[in-house]
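Let me begin by handing over the structure; questions about it come next.
What you see is the complex with one protein chain gone and the rest in place.
In order of appearance the chains are A and B, and numbering begins at 1 in each one.
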Amino acid sequence: MANLILIDYILIAIAGWIAIGVFGLVKIRQTDFVAQVIFPLGGVLGIFLGTLGLIGVFAPVQTELLPLGLPGLPFHVRLDTLSSYFLFVLGIVSTGVSFFSAGYFNKEEDTPAGLICLEYHLCLACMAMLLIADDAYVFMMAWELMSLTATFLVIANHRDAEVRYAGFLYFLIAHVGALALVLCFGILGANTGDYTFAGIRLQQLNMFWASIVFFLSLIGFGAKAGILPLHIWLPEAHPAAPSPISALMSAFVLKTGIYGILRMTFDLLHTQDWKWGGITLALGLATALFGVVLSTVQTDMKRLLAYSSIENIGLILAGIGLTILFSSYGMAGLAALSLTAALFHVASHAAFKSLLFLGTGSVLHSTGERNLGRLGGLMRFMPWTAWPALVGALAAGGLPPFGGFVSEWLLLQSFLFTPGLPNSFLNMLIPIVTAVIVLVGALAAYVMVKFFGIIFLGQPRERKLNEAHDAGIWERMGFSWLVVACICFGLLPVHMARMLDRVTHLLVGDGIGAAVTAGGWLLLVPDTSGRASYMPVVFVMVLLACCVLAYVIVHRVYHGRSRRSGPWACGFPFWTARMQDTAEGFGQPIRHVFGMFFRMTRKLPSEFDKKPYYEIKVEDPFWSLLYRPIAATAGFVSSVAGLLQHGRIAVYLLYSFLTLMFLLLVINQ
Amino acid sequence: MTGIPSQILNLLAALLLLLTFAMLGQRRILSLINLFMLHGIVVVASALLIGYETSNHHLYFSAGLTLAVKVMLIPWILHKLVFRLKVKREVETLINVSVTMLIGIVLVIVAFNIALPVAALSSSVASGTLGIALACVLLSFMMILVRSNAIPQVIGYLTMENGLFFAATAATDGMPLLVELGVALAVIGGTLVVGLFMFQIREHFDDLDIHNLETRKED
Partner (left out) sequence: MNHYFEFFSQALEIIVALVAAPLLTGWVNQCRAWLQNKSAPSMLQPHRMLHKLFHKEVVMAEHASSLFRMEPYIIFGCMILACGIIPTLSTRLPLSPAADAIALVGLFALGRVFLALAAMDIGTAFGSMGSRREMFIGFLAEPALLMVLFSASLITNSTSLTNIADNLTHRPLAIYPSLAFAGIAFTMVLLAENARVPVDNPATHLELTMIHEALLLEHSGRYLALMEWAASLKLFAYLCIGFAIFSPWGIAEAGHPLALILSIPVLAVKLAVGGAMLAAIETASAKLRIFRVPEFLSMAFLMAVLGMLVHFLLGA
């Protein structure tokens, strides 16, 4: 028991989560106890794990061999800087979500609270396990168990048919991905039969097989991360799950896919090809643009956030693609810059997306509505939910001084360095790529204004909203934790950059740490201070100073009187809450400009209708382009194969006899 | 940046690219003809400049010929055609303007990439502008493709010829005078023939939309 190194503490935390989950199973029906004691305990463990992750980034690499698992197949685990960073992010996210869940799961869902507790903590434990896994066996086991528990969490409200369907879709796509991953690890371990990561690292694959491995891993991890075209489960599963689960899934389960891609590309496959980078970059951009355009036309608040997650994953993937491009040309310093941007976005997206989903959870609990067309004006009734949601929305829109802006800033800086690429064709494509990224950022701000404005501002669109009650004490704690995380990521980018420097050193061999440290803790300088710099703390201080000064001067020199009355509304004699923009209305300009991105069916009223109505349905085009044809083909193939089944025993016996004859003949050769 | 003439040539090349893009996005036919005139003026100016720099006197003749034909004669003919045939003043495109512009940018990238290694070999004072000339040719081809009215298509064809002339003067100090005269004759003849066609189409269909021609195919 002496000499416990860092990795042992992490294993203790994982075991703690499993134990808490089982404890919840024991007290399965006692909702109050489970919610108010067990979930906060899980949150405390999350803080513990996050701290361990933070220490682990600066510690040397550690490995351990666990005697669990089958005889002769022990678990290899390893803690390096990449795992520690992701553990840090997991710690932050899980703490906030756990504290929120303490208040959320106090109400009855279809599944007993103790069962949810078991599934939730098992999911957390599996995610932590796969982050420190060092061989393919542990990795796939943790991966599969994570998918399984996540599916059960998604169908927590299983009495609803839509929820069951969403869970099934999630499970299906997760297994398509897992199949690709198994194939991938199979190829990696094929030559030597050694499936440990240490053994795989020593291998030298030729470029053909390495490309196959890369693309298989892109499919496999992409299915989990929600990359085009395997994103189809995201807009169904994230809204169907209870809000804290959606928060956890959006904030971290998607990131395990990103972790997998990073681990595979930079750690297990040593060299990269520029074509991989180009394809990843293109895929990332397409995902980002698609995600944000579809999120502008949604009318369900959770689907809007789900599509927004797709967009952010696309941005991270684009950053990773650029990193692969740079590192395939040997430009390690620039690769480190874009990798830092991508990893920074992993953390800030985790913080703001979980905050936004938790906000919707609060709104859903107090109003029972998910449809944006029936919400509105909730800022008056739920200020404790509205203000954190505002912080989350501003961060999600990529606005300074929050975290989302810093990662976008770093990504744009790395794009501006690209004229150094040896390939002139790629050089010239960079302006277009930069343009798309900037467009995505601007649309993200549009989406967030729609989200926050329609839910929390304006007039309530339904009368029952007047009775909405605000979030409870546990929920407020969850919100505050994540708000502080969002603000810290925005104001302390230098510390984050120093931490990420260690991670990028591991993955691409260089880091921006030297340049960043030279500027001090206030100034973020990616290259040289003459080139670009950003000081978020000074920015915020001066902005606040200007606002406060303006307020004070105006009130001193003039006066501060104000009077309340009805709204001006351009002098119209009456107005109702229905005269505000609906969610469809707010997204209409984008729908008009980007019409080719979706399948839209409209029913317009005609002059002869007794009761004219207007209906519009916007659908994801991938259903009709990709998935329905695949399903139809599968159905067709099965029906053809079904011809083999006559239902008569004689025919089946004939099959067995024929197979036996065939095998005998083959052995004869 | 080497010397004033090189800079002015670069500026003229950039102006040419700008005008071609503006023509791509222009809806009104009369403005299109005016832009085509400006296009011709820019090409003439660049030919004069290169002729002055390299003391190549036959470029002066080429420039004069282009001025007479492309800047004065053909726009006058086109104006007359528009008024006589009472053509609709505004044209809709087959694909919308933003997508056209996007495809235009991709074409520009392709053209620039093809031209880069060639430009490195050339020794003329305007070597960097070969890419722009090639881009003009590709963009005017696209203008012919996406317009559904005969007159913008004619202008696209003439712009393409402008672009080729510019490419010739930029990369190789101009084509031989005989070739120039031949090309000018072909252009005038071509315009007259197309004008004749337009009268015939107008007589049959009362409209210059080429979609009408499609109804003539055998079924």
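One rule holds in what follows: a residue touches a chain if its C-beta (ideal position, glycine included) is under 8 Å from a C-beta of that chain, and two chains touch if they have at least 3 such contacts.
Computed from a prediction, not measured in an experiment: that's the story for all the values here.
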item	value
Among A:532, A:600 or A:616, residue touching the chain not depicted	A:532
Contact partner of the left-out chain, one of B:73, B:116, B:142 or B:164	B:116
Given A:542, A:596, A:631 or A:663, the one touching the chain that is not displayed	A:542
Positions on subunit B contacted by the hidden chain, ascending	1, 7-8, 10-11, 13-15, 17-18, 21, 25, 97-98, 101-102, 104-105, 108-109, 112, 115-116, 128-129, 131-132
Missing-chain contacts mapped onto subunit A	376-377, 379-380, 390, 394, 397-400, 405, 409, 412-413, 416, 419, 424, 427-428, 431-432, 434-435, 438-439, 441-443, 445-446, 448-450, 452-454, 457-459, 523, 529-535, 538-539, 542-544, 546-548, 550-551, 554, 557-570, 575, 577, 579-581, 585-586, 588-590, 592-593
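We take it that only the chains that are shown with their structure count from here on.
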item	value
Chain centre separation (subunit A, subunit B; CA means) in Å	50
Subunit A contact footprint on subunit B (complex, rising order)	98, 105-106, 109, 112-113, 116
Complex contact set, residues of subunit A against subunit B	424-425, 428-429, 432, 593
